[in-house]
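Just dropping this structure here.
Missing here: one protein chain of the complex. Every other protein chain is in place.
Right, subunit A next:
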Amino acid sequence: MRPDSIDAAPDIHEQELRQLNLNTQIIGVINDAGISLRAVTKRYGKKAVVDDISLVIEPGEFMTFLGPSGSGKTTTLNMIAGFVSATEGLLHIYGKPVAKLPAHKRDIGMVFQNYALFPHKTVAENIAYPLDRRKISRSEQKTMIAGALQMVRMGEFGDRYPTELSGGQQQRVALARALVYQPRVLLMDEPLGALDKKLREWLQKEIKRIHREVGSTFVYVTHDQEEALSLSDRIAVFNNGRIEQVGSPAELYQRPATLFVGRFLGESTVLSGSRVDSLHGTTTLNISGHDIRVPGEQDSTSLAILIRPENITLHDEGTVTDSTRINSLPVIVLDSSYLGSAWRCEVQLPDGSVGTVREAHSTIVREPGTRAVMRWNVDSGVLLVDTGEAGVSLT
């Protein structure tokens, strides 16, 4: 059923790779990967929109490209899809080099933000379109279309035209159309970007379920960090045409490799300061005159500590005693709001910047303007190089 073009001539292709002076271990990685990008660059004129990206996406993995607009995530997706050709680098899909393969021969499925359903075809005709290209018989098509519509819970809508459906329904049809021919790779370009919050959350669950059911490699582009965290096996965080970090949602949240990643995913408090000393794997920083300890060592002179809001507690002034395992800093409460499950406080740090605290079990209402002490376990801080970048707005 799958067109055999994808599996063509592995011998020639290995020869080709050897000519590029890649060692056998790398060739093995490329052959075993669902999607492999090696040193991929895309330049428009002199500007590198995608700058020397290398990434291995495992077969069956749910990989999300997360980043602000203009970070290169969509261009990278378009290179995998075949809409944009890479200026440099190697691109392989299931071990097959695809750099010179046009989009229609890559055997991928794609879902677009604006659904891209064919308006002159009914839902069933839309889903039949890729099956016609694959010369599948009418009778077989019928069962496949019914199955695909069943999968996205749109069984009743085969005879409708796209314009007669809501946005969420159209996107489900688009999913069915992109998956009905069982492509090994499904690309999604901000598929939920045009939908409202409730529908988005529901469709996220649907996409997760469908990913489990079909087992294809999913590549999902979004600028919504919550969406990325809840959907993905792994996330690649894009910034300025480069990948800042690749990891599981928990890794990225708990152990961000760069300040950009830490700020882009979830809420955080960032303390900038200069190094006092590094001893036994613990670094001490001077933060506005206070000695603050953090695990790890970094070479750079300008350093920062990132702490997640749920790892910080607030205390009244003078009620706390210092300990070697706990850091504390005096703060002023700026704002506090009750979220039901927790209190969320914004506090002013000694250097004037704003930090965030999330207290799950506090019963104390903290009035704006009151002084307090924020404390956190030394181990919950993350030592990072201070790149001097301003905070990222989470839109």
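Just so we're on the same page, a contact is a pair of C-beta atoms (placed from the backbone, for glycine too) under 8 Å apart; a residue touches a chain by one contact, two chains touch by 3 or more; residues count from 1.
Basically, contacts and distances are computed from a predicted model.
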item	value
Listed names "Extracellular solute-binding protein", "ABC transporter permease", "Cytochrome c-type biogenesis protein" or "Anti-sigma factor", with the criterion being the UniProt name of the chain not displayed	"ABC transporter permease"
Sole residue of A:I53, A:L66 or A:M110 that reaches the chain not shown, by the stated touch rule	A:M110
Residue in contact with the excluded chain [from A:Y181, A:Y220 or A:F238]	A:Y181
Contacts of subunit A with the absent chain, listed as residue ranges	3, 81-83, 102-110, 112, 114, 116-120, 129-130, 133-134, 177-178, 181, 187
